[in-house]
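In this view, the complex is presented without one of its protein chains, the others remaining in place.
Now for subunit A:
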Amino acid sequence: MTTPAILPERGLADRLTALFWRHPRLLLAVLLTPPLLWLGVVYLGSLAALLLQSFYSIDEFSGMVKEEFTLKTYAELFRAQNLDIILRTLLMSAAVTLGCALIAFPIAYYAARFARGKWKAVFYLGVMLPLWSSYLVKVYAWKLILAKEGIITWAAEGVGLSMILNAILAIPGIGGNSLSTSPLGTFIVFVYVWLPYMILPMQASLERVPTSMLEASADLGASRAQTFRTVILPLAMPGVIAGSIFTFSLTMGDYIIPQIVGTSARFIGLAVYQLQGTAGNIPLAAAFAVVPIVIMLVYLTIAKRKGAFDAL
């Protein structure tokens, strides 16, 4: 039996395959047009609209937005009460990022280096499971856990550690009446909610560090601490930065957790929420929304300067 050198065309699918084979760029164009439209119009377009709003101002008598270019709204950000909000958000975001990084690293390291087969599945499930339940439910659950009548206070009393808990709550700036009404409580809930976003990129970057590289470091005389500092950390840095982008920006934009858990002192997210809603001051809300963007840009620039992406 002989087979032909060229197989017959089987219809539309083969015709399209042939078309894309002859014009590879056509396929790329077909694939890229919808997402680029989405990215360009919906995504960047709305961001541009937001930026534009922030250069408008509000008429103090009528409460109407004056569509004229001005930096007046930005100047308002520097009023003491607004600076306070920005500073508080910045500190909380930095603390949450650091807290997440410290807790996430050992977990990510274990998952990347040691977990195999079934344990890898358990790891992914363990990290992702909290993301499957409603965000609000989790936050309210934490409010109960952290409350004065909650399980933590109860457990501390049970094992005789109330003294320590009270001492921590007495620290000014961190403590408060109870955990659920203190900045420490807000911090704990933020760390809990954003932790998966730190673990996963960290784990991905650690997984790409071959074992032989750690062995090479030990082989050349490095102690564990030296290997960590000079090899593991620099190579994991892109993942740490990726994770910190998530935790940092998510904390800066969140407006629900600070309302439910904590001192009800305002954060950027809450300020934006209130300004665009009850106050109707869209320009100032937009200006506030620009702050996290600027902070992230500054943060990434510093990270790049420090060589955080050298391992990419």
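Basically, a residue touches a chain if its C-beta (ideal position, glycine included) is under 8 Å from a C-beta of that chain, and two chains touch if they have at least 3 such contacts; residues count from 1.
Please note the rule applied: contacts and distances are computed from a predicted model.
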{"item": "Name of the absent chain as recorded in UniProt (options \"Cytochrome ubiquinol oxidase subunit II\", \"ABC transporter ATP-binding protein\", \"Glutamine amidotransferase type-2 domain-containing protein\" or \"Pyruvate dehydrogenase E1 component beta subunit\")", "value": "\"ABC transporter ATP-binding protein\""}
{"item": "Among A:126, A:150, A:234 or A:253, the residue in touch with the chain that has been omitted", "value": "A:234"}
{"item": "Per the touch definition above, residue among A:102, A:167, A:218 or A:297 touching the missing chain", "value": "A:218"}
{"item": "In subunit A, positions touching the absent partner", "value": "210, 212-213, 215-223, 226, 230-231, 234-235, 307, 310-311"}
